[in-house]
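One structure is given here, and the rest of the page talks about it.
The complex appears here minus one protein chain, its other protein chains still in place.
Up next, chain A:
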């Protein structure tokens, strides 16, 4: 288990470094950052001054290393738009995004795993068909459109929930449903497939031959084995959700890190964009690592050589 964990940590660090390079290079994606910063009416003299002031005249690898060194200390510089330290901006908004992410993930899991299990227990039944229909709809519907439909229904037609803002838990209900529902089809289908596979396996027959109760067979013997691929998927889906939060937070005007990312992109506020990207990526890496550990705990074949 220790060797396994150590291997995973080394891998995670390598991935993080690769991502940091990609994030850093984004700065140059839209051409010369000094020109972009200076604005349309700037003279070439102004651009040169900006270039020196921000250190854009140094070799790229020096810029990268100094940026990485600062980033490692949580120092991402000042936002070009707010003139405030980037970490302050992010810290202020991150709780909103995390609340949304965690509640959406919880919603997705609570909805999809029982449905997936039921669908596998009664394949081709009404419940299976209904679950499949929900999955197809969830997969096919663009989330921004679904968000707008929910707003129309629950904020205007029946004004039971607020359409925008992030002040109370009620503001989070609609965004959670939209973001969580987006992840539901994949979870549900994977749970169903995994359960169907496991339920027809020899060791389930053994468990039944021992006279174990259906509940024990299902939840002790089957689900633990069926859930392993779902755990890996959950980490990936959480990453997608962080990405999706950029859209959802914009639609619902939730002042989270996703909304900040969208604002900063449209304002060419590079330090902020870089910091958010790096942060989201790191979160993703940490979650994948945790999913690997959880799977190793679930499946002794991973943990015990």
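By definition in this document, a residue touches a chain if its C-beta (ideal position, glycine included) is under 8 Å from a C-beta of that chain, and two chains touch if they have at least 3 such contacts; residues count from 1.
Note that contacts and distances are computed from a predicted model.
Chemist: UniProt protein name for the omitted subunit, picking from "Acetolactate synthase", "non-specific serine/threonine protein kinase", "Peptide ABC transporter ATP-binding protein" or "cytochrome-c oxidase"?
Modeler: "Peptide ABC transporter ATP-binding protein"
Chemist: Touching the hidden chain in the complete assembly: which of A:29, A:140 or A:304 does that?
Modeler: The single option touching the absent chain is A:304.
Chemist: Just to verify: which one of A:29, A:72, A:140 or A:209 makes contact with the chain not shown?
Modeler: A:209
Chemist: Need a quick check: the contact residues on chain A for the chain that isn't drawn.
Modeler: 201-203, 205-214, 216, 220-221, 224-225, 298-301, 304
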